[in-house]
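Okay, structure first, notes after.
Every protein chain except one is present and positioned as in the full complex.
Up next is chain A:
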Amino acid sequence: MSKRKRPDSAAPAHGLTEHEKTIYDLIKSKQDMGIFSQDIRRETKLLPNMVTKSLKSLLAKNLIKEVQNVQHKGRKHYMASDFEPSAEITGGSWYHEGALDKTFIDLVRKTCLSYISSLKIATVEMIYDAIKRSKLFHVECSQEQIAEILRTLELDNQIVEFRSTGCGEFASIPILRVCYKIAKKPGSGKEPKVSPMASIPCGVCPRIGYCSPDGIINPITCEYYNKFLDF
């Protein structure tokens, strides 16, 4: 998780030109949110080459730094060196250098799945505790983060959410607490239903809006059907 450094109140702003000082003050006033180069130009009303020159100098003096903004990659975003970018800029704990850390997310997802599968039924706390004890990850995951991961697994129909009834298979879990089970998998005898619509070409056709019996795109000459019926 990104932690904000205490900003140094005695800023080393001496020895700066007037323009550099204006720009530095502006950047610093934006704290951990930082600012875009265009916005600097707009707010200071300085000429573009002035801004570029001053930024270069401030960077060289290590007074400011360039940070990646996940929402606008490719745009130059500056922040005073005293600050660490906020979660809004970095994208939060699941982002690494401005990009979603897919490898790490996948690892946490797989780990959660394997715990739920071995525990049969589990709450967020149970999975969080198990992961913490295992010391599997170098970075520590908070319980909130595990909950986020579980939510995506549920959205992907990999696990199913229940509320404990406190009896039967839920006996070990306090009543009404949210808990998770592995969803039924294809091949386990009960395939999750694939919509009949999704099983035919028209159901997933990107051109359905343009297709009509007497149009240029029509069911008689349709290539998707030629493929579908190619046996």
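By definition in this document, a residue touches a chain if its C-beta (ideal position, glycine included) is under 8 Å from a C-beta of that chain, and two chains touch if they have at least 3 such contacts; residues count from 1.
In this section, contacts and distances are computed from a predicted model.
Within the choices "small monomeric GTPase", "Glyceronephosphate O-acyltransferase", "Alkylglycerone-phosphate synthase" or "DNA-directed RNA polymerase III subunit RPC3", the name that UniProt assigns to the complex's undisplayed chain is "DNA-directed RNA polymerase III subunit RPC3". From the options A:L100, A:L136 or A:V178, the residue with contact to the unseen chain in the full assembly is A:L100. If you put the hidden chain back, the residue from A:L26, A:L46 or A:C211 that touches it is A:C211. The chain not displayed touches chain A at residues 39, 70-71, 73, 88, 91-92, 94, 99-100, 105, 148, 151-152, 155-156, 184, 190, 192-200, 202-204, 206, 208, 211, 213, 219-220, 222, 225, 228-229, 231.
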